[in-house]
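Written out below as structure tokens is the structure these notes cover.
Yeah, one chain of the complex is gone here, protein chain that is, but the others are all in their spots.
Order of writing sets the chain letters: A and B. Residues in each chain are counted from 1.
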Amino acid sequence: MLNLGPHAVFIVAAYAVTFIAVAALMLFIIADDRHQRRLLAELERKGIRRRSAAAPATAPKQAARKRRA
Amino acid sequence: MKPALALLRRDISLAFREGGAIGTALGFYLMVVAITPLGLGPDLNLLSRIAPGILWVALLLAALLSADRIFHNDYEDGTLDVLATGPLPLPLVAAIKSLAHWITTGVPLALLAPVLGLLLNLPVETSPLLVLTMLVGTPAVSFIAAIGASLTLGLRRSGMLLALLVLPLYVPVLIFGVGSVSAAITGPASPWPPLLMLTAFSLASIVLAPLAAAAGLRNAMR
Partner (left out) sequence: MPSLANPTRFLDLVGRIVPWLALATAALFGVGLYLALYVAPPDYQQGETVRIMFIHVPAAWIAMFGYTLIAIASLGTLIWRHPLADVAAKTAVPIGATFTFIALVTGSLWGKPMWGTYWVWDARLTSVLVLFLLYLGLMALWQAIDEPGRAGRAAAILALVGAINVPIIKFSVDWWNTLHQPASVFRAGGSTIDPSLLTPLFVMAVAFTLLFVLLHLLAMRAEILRRRVRAMQQSQVEHATVAGA
């Protein structure tokens, strides 16, 4: 096993905090991503269309959306 | 030139007429400096060593307290829209309002500081330098505060939010302002190099901050 010396608790704590922080961030982002995709699927199932989905997304449509944004 | 001066004069007289604003800032400054020794203990040696720091930090907080009124009143009653479409370019409007804030808040606070320094056992012979550093540094405080004011215009809790956004930007002002006075107190370093850095920072803020503040105003008024 690793010998982390007399200050092992600090080394372990540092790696642990990092792991927890990264894991929390990852979980939060992935959960958010899944949540949005689920909401989107539900709305599309109900037949709600996005403005540009009604017609093929041509360049003028994109430009019009950009200008409005 | 005349519209610019007229705006400046108007803002200054409004600030004085508001009465409470300047008095509150000065009162807050006195309050913070007065209670700090109650928290730190009455050891005069300790107090005199940290007096420049306390005086500067309390000044930053007091100046920030009144910062959200830089644009707020004019935004509320529509004057800002008139100013934005008027003869003066918006960055100049922002600069004039920042200048008015400095004259009505920064300068009084700076002039009060040596009096409050007595409470903290600040060596009296450093008072002139203290006032000088504050007079040089407070323009940066006002002009940068205007950026925060423009970004938080009309928002809830804009006062606290403004302070949160702007305080990190004050780090150089604090470091060089306190550094100059501390150097004069403890020696042997000269107080002038940090004072020059502070001057440079203030001048840069006066020139650049109004551009950011104007962008913030345009954004808030869309």
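A few notes on this one:
Criterion: a residue touches a chain if its C-beta (ideal position, glycine included) is under 8 Å from a C-beta of that chain, and two chains touch if they have at least 3 such contacts.
In this text, all values refer to a predicted model and were calculated from it rather than measured experimentally.
Note that the undisplayed chain, when the full complex is considered, contacts A, B.
Only one residue in the set B:Leu7, B:Leu47 or B:Leu151 touches the chain that does not appear here, and it is B:Leu151.
Mapped onto subunit B, contacts with the missing chain fall at residues 147, 151-152, 155-157, 161, 164-165, 167-169, 171-172, 175-176, 179, 182, 189, 194, 197, 201, 208, 212, 215-216, 219-220, 222.
Where subunit A meets the omitted chain, the residues involved are 2-8, 10-11, 13-15, 17-18, 21-22, 25-26, 29-30, 32-33, 35-37, 39-40, 43-44, 46, 48-51, 57, 62, 66, 69.
As a working rule, only the chains that are shown with their structure count from here on.
A straight line joining the Cα centres of subunit A and subunit B is 40 Å long.
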